[in-house]
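The complex is shown incomplete by one protein chain, all other protein chains being positioned as in the whole.
Then we have chain A:
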Amino acid sequence: MQWTDYISPLMQGAWVTVQLTVFSTILGAVLAFVFGIGKLSSNWAFRAISVAYIEVFRGTSLLVQLFWLYFALPLAGTAMGIDLRLPPVLAGVLALGLNIGAYGAEVVRGAIAAVHQDQHEAARALNFSARQTLWGIVIPQAIPEMMPSFGNLAVQNLKDTALVSLISLGDLTFRAEQIRNFTQDSTTIYSMLLVMYFGMALVLTAIMRGLERYATRWRTARS
């Protein structure tokens, strides 16, 4: 077998990696906003849940979270008489999204808290409600502050997807391992793996830069 024969199976794996990355990053972004805002909420229950979520998922490793969702949750479900077996893809997306969301929530919280008090006062003087102030005034100004960190987290997330191969999900790393077991051609396969992950990271970085430019276009407007 030649290296060109590896391309097709590796591309299949890469497609799974892309899907995992996209879905878990979107899930992570939603969770980041919900719990980042929650941590600043005046409602103590919402605040407590947000703090608990952020601390638990930042304080334990992604691998343990993944194993827990995939192996332990179904057993806990059996004990309670409910079926909590998750398909590997769902377990992977959930674990990755929950993990990246916890880090993202801290980014969202920090960026929202950094918006100047003056802006809150101007909003109050114009009689905006608390919700209108948050979504119309504060968050649009906080998003540009979040974007560089979000870009880093998204790339981190892409690299973390390799862990899901441990629950037999056919992602890029899993496929590479399969071929390697079969051919023993470690050097070629791992080199290709490296290049493919790097390529995907480049594309992802470019996408995040694009989003960042979009979110900050008001800052760079020229007369």
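Throughout what follows, a contact is a pair of C-beta atoms (placed from the backbone, for glycine too) under 8 Å apart; a residue touches a chain by one contact, two chains touch by 3 or more; residues count from 1.
Assume contacts and distances are computed from a predicted model.
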**Fill in**
From "Arginine ABC transporter ATP-binding protein", "Anti-sigma F factor antagonist", "Exporter of polyketide antibiotics" or "Electron transfer flavoprotein subunit beta", the UniProt protein name for the chain not displayed is "Arginine ABC transporter ATP-binding protein"
**Request:** Write down which of A:Gln141, A:Thr188 or A:Thr205 is the residue touching the left-out chain.
**Result:** A:Gln141
**Item:** Residue among A:Met1, A:Val30, A:Ala52 or A:Ala122 that touches the chain left out of view
**Value:** A:Ala122
**Fill in**
Had the left-out chain been drawn, it would touch chain A at residues 118-119, 121-122, 124-129, 132, 136-137, 140-141, 218-219, 221-223
